[in-house]
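The other protein chains are all here in position, but one chain of the complex has been omitted.
Up next is chain A:
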Amino acid sequence: MWEAGETVAAQGVTVYRKRPGFLYFTNRRLAWVPEGGLAPTVSVKHDEIKVQYVSQEGATSTTLRVAEFKPDVKHTFQFTSSSAIQEREAIKDLISHIIHDRLLRASAGGASSANGTPGPSGGSGASPGASSVMSDASAPGTPKAPLQARMGGLGPAGLRRGVNGAGSVDVEMQTRRALLAQNRELSLLHTELVVGKHISENEFWETRKSLLRNKAAIDQQQKGQSSAWLDLKPQTGESNDVKYVMTPQVIHSVCQQYPSIKRAYDQFVPDKLSEAEFWKRYFQSRFFHRSRSGRGANEPDDEIFDKALEEDEEETKSAPKRIKLDHINRLVDLSTTEEDHLESYLTPDGTMNAGKTKESKEAMPLIRRFNRYAQRVLNSTIGPKRPFTGPESLDMSGVERAIVMEDLQEQKESSKIVLNIQDTRRYFESQGGDMKSSKIPDGVDPEDILKHFYRDYTSHEVVLNKPFVIPENTFDMLMRNVKSNRAKLLPPKDGSQLLPPHLYQEALSCHAAGNEILRHFWASTSMDKAAKHLRMIESLKKIRDENVKSLMIQASSLGTDCLDSMKMMLKPMLNSIQKALKHADSRPKPPVRKLA
C-alpha cells in the first residue's frame, strides 16, 4: 500500500465522510485508509496541500480540514480516539512544517504570497519570514496577526535550519523531487528506469549523489539581509485609505535603522502594548513623520515615540566617540614621527575635518545616520569587530615582519634534481616513431655520392619546354582525397533530422536508459552485489529485446532511411550491451572462485 521509501511519521484514528479509518502522515503525503481497507482512498501529496484548518480547542469535535491547491477539494477528518487532540496536533504540526517550508522557498525570491497562512489557530507559530501581514485599517496601518519573530533574533535562516534538522530522509526525498521537477531529462530517465522497474529508486539516486548534494547545498544557502535603506511606502488602497505592510523583514529593518525604536519595542511589547498597537502608534508618531514633508507637527504627542525621537536625535547629533589611539598599528601611526615634522612650515590640513562648515554641519546627522546603519548591517552579517587585545598589538614581531625585505635575505638554494637525459636523440626519436636518417649504402664513401650527384646534376640540363609525363592515377588520387575531405567537412546528419521528432525522443530516452543500466551493470560486478548484477543483466536483455526492437520496428515502418539511421544511433549502445552480456556470460556463475 505504500510506495518504496515511504515512512509513516504520524497517524490517527479518524472518521472521514462518515466512514471510520486511519489517517497517516508519511514523508510524502497525507493518506487516509478506511477501516479494513488496503489502499488509501484519500492521498494528498505534500506539495498539494494548500492550507489546513483545525477546530478550536474545546470544541465539541476534534477535526482537521485540509485544502488542496486544486480548487474546492477539501478533506475533513474527525479524530475520534481518546487521544484525539494529541493525534491531531502531531499531524497538524507536520503539515504546518511543510507549508512553512514551501513558503520559505517561495519567499526566498522576495515574492511572498499570502495564501498559506495557517488557519485560525495559527499553526504553531509558523509564519515569520513568510506571511505578509496585511493591515487593513484606514490611515496609518494597524498590523495585526501574530508576529513571533523577536527582533534581530530568529531570521528565516535560523528557522530553516530547524526545519532541515527535522528528518534527513524527508529532506532528501524533497531534494530528489525538486531535482526531478527542475530537470526534464532527468525526470524522463527516472520515468523510464524507475517507473519502468529497471532499477529501484535508491539505486537511481545512488549514482547521482553529487546532484543531490549540490541541490541541498543550494537550498541551504542563506540569504543575507538586505542592506537597502528602508523606505516605508504606504500602499494606497480604495477610498484613499493608506496601508502599511509590516513583515518581520520590515520590522527588523526599522529596528536596525533606529536603535531607539528597538529599545522602545523591547521595553513595551508585548507587556504594556500589543504588537499591533505599538506599530499603529509608530505610524502616527512624530518620529515616523518627521522626515516626511507636509505633516509638520500635527501629530499628537506620544510619550514613547517622542522619547525615542529625542534619543535618536541625540545620537546623531553627537559626534561618534573618538577612536582610542592606543591600539593603532605602529606602522601607520603618524604620531610616532610627529617630532620629525616640527620644523616644517606647513599648517595642519583642516579641509578634511567634518562639520567645520555650515553645510557640512547640517549634513552631519544624516551622514552619521547612514554610517551607523551601514555599520549595523555589516555587524549583523560578519559579526561585531573583535575588540583589540592590548598586548598583541605591541608585539614587535608584526613590525619586524613588515620591515624585513625579502629581496635582501640570503636565498637558500632550493634542492633541485637536475634533469639528466643521457641521449637526447633517443628522447626525441620516439616522437617521430620509428625513423632513421638517410641511409648511405655500406662501403660507399659519402664524398663519392656527393661528387656523383654533382656530376649527375650538371650533366643533365633542366628543360622546361619538354612535355611532362604525368601518371594517370595521380588525378584520381587527388580527387579521392578531396572528396573524402569534403565529406568530413559537411555537417553530419544526425537522428534529429532523419527521424520524426517523437521517435527521436524515444530513441534518446532508450539510449539514456540503456547507458544508465550499463553503468549500474559495471558498478555491480563485485560479488557482494551479485543480485543486483543479475537484475541488471535481465534489464539489459529487456532493453535489447524489447525497447530497441520496438524502436526498430517503428523505424522500419517509416522506410529504410529511417531504419538505417535508427540502427546507426543505437549501434554503440547495442555494442556495449553485447559486450556487457558477453562479460556476464564469461563470469563464473557461482561466486566461489574470483572472490579471492
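Convention: a contact is a pair of C-beta atoms (placed from the backbone, for glycine too) under 8 Å apart; a residue touches a chain by one contact, two chains touch by 3 or more; residues count from 1.
Following the convention adopted for this analysis, contacts and distances are computed from a predicted model.
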Going by UniProt, what is the name of the one chain that was not included in the view, given "General transcription and DNA repair factor IIH subunit TFB4", "3224_t:CDS:1", "N-acetylglucosaminyl-phosphatidylinositol biosynthetic protein gpi1" or "Membrane protein"? "General transcription and DNA repair factor IIH subunit TFB4"
So one chain is hidden, and I want to know which residue out of A:Trp229, A:Phe370 or A:Phe453 touches that hidden chain in the complete assembly. A:Phe453
Per the touch definition above, residue among A:Leu104, A:Leu503 or A:Ala580 touching the missing chain: A:Ala580
Checked against the full complex, the residue among A:Ala59, A:Ile382, A:Leu489 or A:Ala531 that touches the missing chain is A:Leu489
Sole residue of A:Arg519, A:Lys541 or A:Lys571 that reaches the chain not shown, by the stated touch rule: A:Arg519
Candidates A:Val169, A:Leu478 or A:Met568 - the one touching the absent chain: A:Leu478
Where the complex has a chain not shown, which of A:Leu38, A:Ile382, A:Val404 or A:Ile470 is the residue touching it? A:Ile470
Which parts of chain A are in contact with the chain that was left out? 417, 419-441, 446-447, 449-450, 452-454, 456-458, 460-464, 466, 468-471, 473-475, 477-478, 481-482, 485-486, 488-489, 515, 518-523, 576, 579-580, 582-583
